[in-house]
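Shown here: the complex without one of its protein chains, the others still in place.
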């Protein structure tokens, strides 16, 4: 047996394990949820948890099994378009808001659909399978990881929309929040110069991380930790939401039209504007601001991140600066695998790890000042999968670094997340840059 | 024991029986539904079935138990505002659209809430109880009957929104649809004159049916049956939706803005405008137009009813004309108790019953040309219950006669239903008038 | 020469005089305006003054000259559709909002168009002309009178939209406002009974005032004058705009969505809600509330009129009650011909005139509690003119009595004005009713 064959066999074994774990984890995340919880779609960006369960199975069925498993039988002839999200060249699809009406198929059916797909993928993995098929399965795993994060993001929104504010999971003692103030913020300097950015090497990446290309960077500095809730509260107290000179024009309009006066999920106990006590809602329940003052501020829009930076006399980093600082660093931090499900204060021991930057991975996605556009020479995947990332390259901003609900295996230095600048339902926070 | 006491005792026994049956029937209507089905809120007018279950219990708790049962313990301290619909003077209430996020309390909790309320009301009814309290219980029963109709109305919408178009209940053999054409339409003449309208006598009525008052009517005529699907299809085929001269100005605008080209729940098999075959969705599933051509057209707005009447060279009746024709007639017809759950063709034997008018009760609510306004001297109920009907006396039209999903015990000659003229999700149909 | 011929001749002479005066007055009303003023269209309900000038000529051209003057030459081949307002069966027409883009034709051209039309109508009137043609000319005169009122109504809105708040016309000394408080409000009682309503006799009326028909009225009472600015300010000061129990549901929603906290054209000098001094903008410029406290409140919606009445423990009259009180009374009061252009305090001498009711004619249109619907047996005019009134019989409320900008010759006891209940740009006020 050649080494090459052995390698491929090992790759298959690794991928099979990754597939199983990922598929299983999606279910584990649903453990605290009732079938009724899994019906809720509480904002335009969100989908019901049950839909996430079904759509991630749909992805494997549509792009793996139907293309690469001869004789594969559809679980249900309606599902190919019912659970299509936005792939126009693949099939029609229901309006997004209708997902809230999918009481049928019931959760049991969806779980059977998942099992049907799992069994078929396992069958493929136990057999002779092309590299292209393996690559598609790997893509499906990464796709499912994205939806794991979305599922938790959407459940937080759903539970916040419910006036009873249900609890997803009680805080565990090991996650107890330190009540100390955050360390003073320091800036770590980077020399810049002619760099390379974009995915390098053989591992998995999305099409939007390619091609790797040269970019010139001026010297820059990044804050050694994220902005905290306490710091952001000072911005609010200083009239941050009432001073147009701090805001981009579109950001100011967003504050006025939406009545923003704090990050999403912050509520003022004694009524808006009354100078009351802030309470922050999380997957671990509601918490008074004082308790989480050292925790990174989360669920802010790009506009709020930008305004905060201007107020602080700083700026946001470009995605290239962020990537230059992250390149070569080991991925580790408060990611989904840590099980905390909310940002954590920068730990004393951590800052030394990555050129002095704490919280580079996990905690909060970091808004960058870069618009989400194709890299020079960008080529989307061929066929319907070309719609995965490329068609969204307009009107969105890049975020980097993953969050407390991002699977650790999912994130990397070249990973580009992207959302419109008014987005707040994501776990998005702020790292300041300077120079 | 005086006759008076005996009477009151019997009244209590009757009411207790009515209460039990009504409360039970609400649950029976939910039998075909899963907990997930009961989460769906598919249009702005609708509420989730679970919410109807909870809100009808809330009504008894809020307006009966808390006021009249000393020592009553709330089931849950949050429910008084959580399940308040629109009684501003009673408590705050969540935005209507948020009802779709009420995954908690779960269905089990809501059923426990209902049992808790039932037990307390039964306790009251087994004890010495004031006439006022009895009147409130009776009001609660009528309130729950309204929500029984709404629950079915909303589920039809929910199942239509679901691209899989689930079936609420299969058609039973005894309900088989006759495929014959409807009888030719005849008009029954009424002399008019100085009449009395509004509720008379001692039985229950809503505040908006009072006071009984004099009204002058010119001679008029009413069609002896409702307009059928087949007749409405002829209106469509004659360009009814494309001819502005047939429409009220606001109605024409509604067709243009909403893209109406047929009643709600009609779909054209081979694409809109393609001249394909119409299919009508009902609680009994989808049916081809030919099969239901003799069945009354349902789920049309006031604007469509008005345009149809103009096309037919006729008009709609006023609510006074309708009531004059119905006064003194026995309530009987295709109502909820008949269990058909969709309109039925006018039966051969029926027309003789009520001055020659078939389908006066049940089948479809009949749009009248009367705006929903207070009768001369109208007084809303006192307190929060004054918000029940009175505050909606603006911008709505009166409908009369009940529908195939209206409980028979709920409807009467003086009953005034009301909806905005663009409403189509109700079981609303058309009876022509002349002279 | 027969009496009949003489009569017709006199009728023609009278109509010719009326035509000339009306056409001339429209121009007179424009005297204080620049060509630029006549371009402004400052809200969805309004039209530019120049458009009113052109459209009123268009009406004569379209419905008189083209039909009844053989050989009539169009002034401009584009005008028949360019200046069509809403007669769908007559011609296409531009979207209403585009009227603000009609810089061409220029005012000079429009004035030439008017002269061209005048000359042709005069030619008709100087010649042998059918009764039908005369009736159409008369209709055109009444149409133009409506637009005279609209022109002033729209200019007030335009000048209020202009941050400089230009003055239409300075107050004349003879119109000096009395600063005294209004007389205490008294109610005048009417017996009701079986009445007749709708236009009687041979004079002109619109199709919606017909047919005259019987109606039963209970005894009722009407306030002897309109509600004043001072009284309405007390409603505001008592939290009228913040108490949902005073409002129809749709009215409360309107206050919340539009941020209403006072009638249109009231501004608070020191900022909204600051308890500052109210200033009222009129065609005579801005005036402090104290100066006009005894003047009728104007530019309130039906919702505000209804809420005020509820607050005052009264109600609004029905249109039938209003008409019964007005029947047989001479039209006289603060109408356009008085030249005041804003409401006036009820005068001491006036109450005796009309069964004790002051301000029945002019000052403010009086919102009634009647929905605008067709009378029993209503028949719209034939042809395109059938669109004049009939197609608007949905979602609007009836107003009665004319205003300070209504031509005296235009109003009568049976006259029905109508607007949607949220309308505030009209000169609409409040008369209370009781019983």
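In this document, chain identifiers A, B and C correspond to the written order of the chains, with residue numbering beginning at 1 in each.
Here is the rule we use: a residue touches a chain if its C-beta (ideal position, glycine included) is under 8 Å from a C-beta of that chain, and two chains touch if they have at least 3 such contacts.
Everything numeric here is computed off the predicted structure, so don't read it as measured data.
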item: Visible contact partners (per top-of-document touch definition) of the missing chain; value: A, C
item: Touching the absent chain when the full complex is considered, from A:191, A:288 or A:376; value: A:376
item: Contact with the hidden chain (one of A:232, A:247 or A:361); value: A:247
item: Identified contact with the non-displayed chain, of C:6, C:21 or C:34; value: C:34
item: Touching residues (missing chain, whole complex) on chain A; value: 86, 88-89, 194, 213-216, 218, 244-245, 247-252, 302-303, 306, 318, 369-371, 373-374, 376-377, 387, 391-395, 421, 435
item: Hidden partner chain, residues of chain C it touches; value: 34-42, 50, 78, 81-82, 94, 98, 100-107, 158, 161-164, 166
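Here, only the chains that are shown with their structure count from here on.
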item: Chain A onto chain C, rotation angle from CA fit, given as a multiple of 5 degrees; value: 180
item: Centre-of-Cα separation between chain B and chain A, whole angstrom; value: 46
item: CA centroid of chain A to CA centroid of chain C, Å; value: 59
item: Distance between chain centroids, defined by C-alpha means - chain B, chain C (Å); value: 39
item: Contacts with 2+ other chains: residues of chain B; value: none
